[in-house]
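All protein chains but one are shown in place.
First chain written, first letter: the chains are A, B and C, and each begins at residue 1.
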Amino acid sequence: MRSKDGKNNNMTDKFILKKDHLVSFLRRLKKEYHLVAPVKNIQGDTMFTLVDSVDEVEFDLVNQAVTSIKPFLFPQQETLFTYETSANGDYRFDSVCNSQPTVYFGVHSCDLSAVLYMDVTFSLTARDPYYLEKRKNAVLISVGCNEPSENCFCNAAKTGPFLEYGFDLQLTDLGNRFFVDVGRATGQEIVSKWQHFFAPAEEEDVKLQYQTYLEARGKFTRQVHMDQAIKRLKSGKVPESIWSELSLRCQDCSGCAYICPTCTCFSISDRKLSEHEGERLRSWDACTFSGFTRMAGDHNPVDHRTQAIRQRFLHKMLYDVQKHNRPSCIGCGRCVGICFGGVDIIRFIDLVTN
Amino acid sequence: MIHTINQNIYLPRPAIIKELIVENSQIKTFDLSFVDEEYNKTFTYAPGQFMMVSIPHCGEAPISFSSTPSRPGTLSLSVRKAGTLTNAMHELTEGAFIGLRGPYGTPFSMDALKGKNLLFVAGGIGLAPLRSVINYCMDNEKDFREITILYGSRLPSDLAFTADLDLWQKRPDTTCLLTVDQAEPGWNGHTGVVTTLFDKITVDPSSTVALVCGPPLMIRFVLAELSRMGIQDEDIITTLERHMKCGVGICRHCHMDNKLVCVDGPVFNRAELRNLEVAELLT
Amino acid sequence: MKDVLTTCAYCGCGCGLYLHVENGKVTGSMASRNHPVSHHNLCVKGWHIHEFIHNSSRLTQPLMRKNGKLVPVSWDEALDFTAENLRRIRDNTNCQGLGVLASAKCTNEENYLLQKFTRTVLKTNNIDHCARL
Partner (left out) sequence: MTGLATTFGSGAMTNSINEIEQAEVIIVSGSNTTEAHPQVARRIFDALDNGAKLIVIDPRRTLLAEFAHIHLDIKGGTDIPLLNGMMRVILDENLVDDLFIEMRTENYHALRDMLFRLDLNKIADITGVALEKISAAAQLYARAQKAVICYCLGITQHVCGTGNVETIANLAMMAGHVEKEFTGVDPLRGQNNVQGACDMGALPGVFPSYQAVNNPEHREKFERAWGVELSPVPGLTLMHMTHGGPKSPVRGMFIMGENPVLSEPKANKVDQTLKELEFLAVSDIFLSETAQLAHVVFPAASFAEKTGTFTNSERRVQMVRQAIPPIGSCRPDCEIIMSISERLGYPMDYESTAEIMEEIALLAPTYGGMHHDRLESSWGLQWPCWDREHPGTPFLHKYYFSRGLGQFIPTTHQSPGELPDDDYPLVLNTGMVYHQYRTATMTRNSVTLNRECNEAVLEVNPQDAASYNIRTDDMVKLSSRRGSITLKAQVTEQVGAGSVYTTFHFTEAPINELTVDTKDPKSKCPEFKVCAVKMEKITT
């Protein structure tokens, strides 16, 4: 764990991994784990991808991936179980869960924080076996962000650009080498198992890592007053009219929820496969949809015309603060600028704080 | 690697329809038991809780218990035709299989009702969860004081649970009054919305707990009326209905401001609902 | 498990999206970040485009009308029957009796082939589509 002043470090959990050795390290890892890493395609999109061959892809640790690793732990659509009925009416269920030990490599700090949030969501009121099974099999190797992107505000959300816990290993780019922080036990195991890749970090490396961290903090271009917005929401000073004004602009795309690393609303439905067989699917859903709350018989307790986005913003910025003492917006900035009606979380925060 | 997960909260258990009671043209009561005999013996629930019911190809929906755990071996769900799943349920016959998981939700706090006069106000299918409480109280009558039941429906032919209503009306320590919005030939009873029955009863606000369930509009008027009568917010208890998918506090379909009806409810007292954006209470 | 970049099949905007494939099934759809139209977001239809692909009411085998009802048949039977009828009507009507509708939902290559087929084989210019809708 990094201490605030960069001194008095326990040197046994700080290592150096030379960049030259990264690919061969990943090749090793791949022998024991599935490897998911950010890969840039020829069109220029960076996506977390299940890597077939470490030699045939371009790893991209700098640009933010199109999505976080949410779709791997909580897929857009997954089969919960299959069911069968027989002529005598019998009704049977067979649970399905696919999960393999997987290393998620190159996860940015914000996205890793989102995983920590999802851990709570999927185990607080009930234990969700599908998420937790995949999570149990997940090894998280994060990378700190030396260069925040234009829409990033993890500094305001306190989820980056570097982390102090939650990762198995955390990498910091120091030019020709990575500084490696060891977090959880699996990280320690990996370093021990493939120790020939890891040299103990020198005092110089520790200083440079700390300096990198400080510099990164100074590079954010967006000023997002999240704390202030939370304070105003808590105090109840935000007028109710704000919701109808913003909701009118919501065009029901669900993009903000789907792209968000911490949005975990879902729906469950049956898909018929034949007369007597089917599967129960869980799929992403968005609280901005009017069908999200509409009950059988068409009564809807939420007027989505005027409240479409109320729950989304308040859940992230107020309810989770009341419950967990921190907002569930992790400041990744993915939803910024993507809203069809121009209502994204930064707009919202600006509106609340002005 | 495909394997079965132990203790999968999403996996229903097969159950069989033992008996089917037609309450009216819209409501049927299903007496159920799990196919797994062992599980039947250990299964318990509390009034106010609900089960997630599965029908093949139709998905799931939350349905409140209408039976009472004080009568072991009975597990009844009363269902009004409203959507795809409930319509499919109405097509089923005795001996048919359905899937069940639960029980879910925060129940009525029966302890808090002890020693109180109980006023039940229900409309339509809203009597189902209250029936669970009423019969529980009757089975433990020494714990509770006077019981008053006000029940309204649209038409006389819509009155559900008539067997129970008959029994309740016959009990000396119980007042059970019925009303309909619109009379039909042969109806000699009261006509008018359920709040018009309040004139016929006397209520001691300090010792009474009111339990209310029914359509949103009814809940709104009844709650307002009860407050006007001087009953404390903590003693006005209602149970809400919402669209639900998981039933266990994850999917968030039943959100109501910072509450989730499936885990924080469906039973709420009025004090808890104050300051919330609750559709039933908005004017 | 893979993500395949493709073009949305819903409206004329032409968003770039990734179809997520898991065990041979399309289980998701994700907006391309750098695509000039979609620009990291899709409309509700694009975000749920994977939902219709594996719907159980998809046609999965050729059908032919027999005794008034559409019943499953082999590809060869359906193709032979179609070829035979098109030839007969073409020849009996001096190439005036056939009409072809192409589709604004199909690809350029399919539309190209269909108009080529209509003009070269059916020997008519009776080809059109819902362009005006």
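Structure notes:
Here, contacts are C-beta pairs under 8 Å (C-beta built on N, C-alpha and C of every residue); 3 or more make two chains touch, one makes a residue touch a chain.
These numbers were taken from a predicted model, which means no experiment stands behind them.
Although it is not drawn, the missing chain touches A, C when the whole complex is taken into account.
The chain not displayed touches chain C at residues 4-16, 19, 21, 24-26, 34-39, 41, 43-45, 48-55, 57-65, 70, 75, 78-83, 85-87, 89, 92-93, 95-117, 119-121, 123-133.
Contact between chain A and the absent chain runs through residues 42-43, 248-249, 251-253, 267, 269, 283, 285, 289-291, 294, 339-342.
As a working rule, only the chains that are shown with their structure count from here on.
Contacts between chains trace an open chain of neighbours here, each touching only the next in line. Set against the Cα centre of chain B, the chain with the most distant centre is C.
Here the CA centre of chain A is 37 Å from the CA centre of chain C.
In whole angstrom, the spacing between the mean C-alpha positions of chain B and chain C is 50.
Counting only residues that touch two or more partner chains, chain A has 98, 272. Considering their complex, residues 80-81, 83, 85, 89-100, 121-122, 124-130, 133, 264-270, 272, 276, 278, 280, 282, 285, 287, 292-297, 299-302, 307, 310-311, 314-315, 318-319, 322-323 of chain A touch chain B.
Across the interface of their complex, chain A is touched by residues 1-12, 14, 54, 56-61, 82-86, 95-99, 216, 241-243, 245-246, 248-258, 260, 263, 277-280 of chain B. Interface of chain C with chain A (complex): residues 1-3, 5, 16, 18, 20, 22-23, 27-35, 39-44, 47, 50-51, 54-56.
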